[in-house]
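A protein chain is absent from this complex, but the other protein chains hold their places.
In order of appearance the chains are A, B, C and D, and numbering begins at 1 in each one.
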């Protein structure tokens, strides 16, 4: 069993780096604080809660019906915390002559119906999709939001960073990552290009790095980031959650490229 | 003369090949018995069955009664180490431990709780007439010794333990006549206290040292008796031919 | 008589231990030379240096001139296999391959591109007087043979190739007198075509078959000459003592 | 002229072998050069002895180093005694019948079983059934299990090589079977056993797959070394830094540094064992 002051946190890859930073800063305040953090995807975090291998699950998606049922069956009570807002960014190689894309076309690309950039741009290259593994909350979020199945040709990268790496080097690549991963790309020397998304041909394209759009919930792929805490472990987790909600915590969250919506 | 070691209707086969056929033989205390016979007749196999070396091969089937005095050698309740401690053996192909020369002697003494100081080791090596040749190289791996030196080392190792019975499978085969004579002297000296069985191809050697001689042929004992009788008045024709073969 | 094999101021040491000391010796064609001397005097070492078996030990240092006719045996440009093909060897401790009895003979024939049918194998085994004993077990691993059988197998293996020179290190040490006589017959028969060097501890054997005898002592050659001369009129006192069987 | 053909042939034969050796060495050099040249700038005592900070973009690798050392110790403590005893049992005690042969075949087969399957088994047995949770203990035992077949196989190979005549020599002077094994058989086989154990352990220390689900964490803020807590380990850390971390590019130097430290840790383990082996051989001579 766990020692009393030792916390296991698992889940979302989108949130993991943020979590590490939060934990680190908090540990500076509370030296007795003891935490192990792992990524692996939202699904992994939630499953770990079910299996008793975590106290907190980070998740970039809500619980599914099935999961809620499973928790009920096991008699595990949860607390849900929304601690930030994320905007999933779609990225392509910086040389690709494409600035924005509508949701329908994007869906077709990810489904594998559009296979060549020539159908959209002047570039003649087969499209390479850099996706996430199925445990990813982002993966299922995009799937659900676009209401599609991913093409089997989509590469399954084990983390956001790998997607960025792939797209950076691949003239024909497209991929998706959490806002935190491109926060610095917006102003830095742009090794990848962040696509602006519009809901239909006619609407305005919006960028995931634009706080305006997010605060007004106008970006198509925006979503809350959750933390699910096992009720039993709440007493040891609470100080950390309080820290996240403190001004210092909020500042950290924003510095990571995520948003706080009241 | 008391019977020290004996076999009664011993049959032994490797797989389906019968190698020893209803062997009845006994070896007396304070006597040297020579075991002679053509190559492949089963001399080594017989010797090895007395200290249960065939236990190592699952395909060896053995039956019959083998006894050390009144002790049944194949009795399950008798610890086999006990038997081997009382029956020493020198193998046909010298098999020194892959350790130093010194350790080759000291090891057996140590595990048998005998004094195992430098002096004892020296004494054993002297008895086998090896000391002078190796005294400066006691730490050298024994496997680098010459053929005859290895053989003498193995003799020293076995004799150092002073077992009750010593089985020797051609102990002098790799030795020059001088060393051979010295080893023979040692053996003759030892017989005052122990029982000795020696396999040899050297008829002169058998005549020089053995009190009794056993002649084996194709897995059977053809003839046995006092050495002088066997060599001078062999009863069996095969024996006669074999012995003549060597003089002829 | 032509000199077939010779060594000139051969010195050999293992590490710092000198084992052969300025050896000068030659072996004639169509003759059998016996190499005798006490255990550990360097006989095996000398024999092994002729077919470069010491190449296997990095700690062996050798110098001097060894020649097969006019061929320098340690010349770097001469392939060592060529030498070993022409100089066959039977080792002191029988070393059959861990293969079947049949393969033990057939292997050497095959790699030397000689006929290697069943008949050739049979002939070789017959020559070494082993055929009758193993003809039903040709597929058995050779390591399961008795000591003497292994030795005969190794003789058969070497002789089957008909090398120009055959070096034999105590080929009969594990053999009974009858087999010994037969092997001696084989050797005598072979000498008509080949050059033979044989290490033996058996003085009678040396006298029976050797034309020439070389006596070694402590790494040196003390005396050499026609066998009859050596045994009847030894010039050197050490030789005389050794032959008489009194030493040390 | 007689020797011309064999000579040319032997040169060709020889150079084929030489060429393959050179290629293998080339691989090694490339790997080492990459890691050393790019990792050396990071390497310092400070890097090794400081914990990761600033979301692991700064600081060192102390936490994963400690994790790996402890993990390997658990692995060794579990797998060496059990593995060697099992090999001794199989080779010296068990009768050579079909059952033993089947068991031996199974063990050989198990050494070919993908390490990830051991991860699955560790998850099912240690994490779940025995309730160790995802922890140092569960991961260490999983690695121990993974190492067992290798240790058994290599040990057995070393034992098989000892000729029976050597065992006979000991038995014949009245040594018990155990003494024969302890004093003669195992010491003679020791270099082989040591080599096997070393290779196996250094392999275990570098394994990632079996600890994926059994206890490795992306980050822990303090290395307490409790057996029932999760841990950071060097190989897992490198995996994370090169695939999962937020700014792969930024932490690449740290990744190289981690790789270098990992390689050094593993090499040090090997060197220690080489030293033992060397000493052993010297004693023997």
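One rule holds in what follows: a residue touches a chain if its C-beta (ideal position, glycine included) is under 8 Å from a C-beta of that chain, and two chains touch if they have at least 3 such contacts.
Methods note: contacts and distances are computed from a predicted model.
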Among "Acyl-CoA dehydrogenase family protein", "Heme exporter protein B", "Phosphate transport system permease protein" or "1,2-phenylacetyl-CoA epoxidase subunit PaaA", UniProt-listed name of the chain not shown: "Phosphate transport system permease protein"
Partner chains on view for the chain not depicted: A, B, C, D
Residue among A:5, A:134 or A:251 that touches the chain left out of view: A:134
Touching the absent chain when the full complex is considered, from D:65, D:159, D:197 or D:238: D:238
Options D:53, D:195 or D:247, residue touching the unrepresented chain: D:195
Chain A residues that touch the omitted chain in the full complex: 40-41, 43-44, 47-48, 50-51, 67, 70, 125, 128, 133-135, 140, 149, 151-158, 165-166, 169-173
Residues from chain D at the interface with the omitted partner, ascending: 6, 9-10, 13-14, 16-21, 23-25, 27-28, 30-32, 34-35, 81-83, 85-86, 88-90, 92-94, 101, 103, 105-121, 123-125, 145, 148-150, 152-153, 157, 160-161, 164, 176-179, 181, 192, 195, 198-199, 202-203, 205-209, 212-213, 234-236, 238-239, 242-243, 252, 255, 259, 262-263, 266-267, 269-270, 274
Residue numbers in chain B that touch the chain omitted from display: 57, 79, 81, 111, 113
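We take it that only the chains that are shown with their structure count from here on.
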Chain whose Cα centroid lies at the greatest distance from that of chain C: A
Where chain B and chain C are represented by their mean Cα positions, the distance between them in whole Å: 27
Separation of chain A from chain C, taking each centre as the mean of its C-alpha atoms, in whole Å: 82
Residue numbers of chain B (touch at least two other chains): 93
Residues of chain D engaged with two or more neighbouring chains: none
Touching residues (chain side chain D, partner chain A) in the complex: 53-56, 127-128, 131, 133-134, 216-222, 224, 226, 228-231, 240, 243-249
Footprint of chain D on chain A - complex, ascending: 1-3, 6, 8, 13, 16-17, 20-21, 23-24, 27, 33-39, 48, 51-53, 157-162, 164-165, 180-181, 184
Interfacial residue positions of chain D with respect to chain B in the complex: 95-97, 163-177, 179, 183-184, 187-188, 284-285
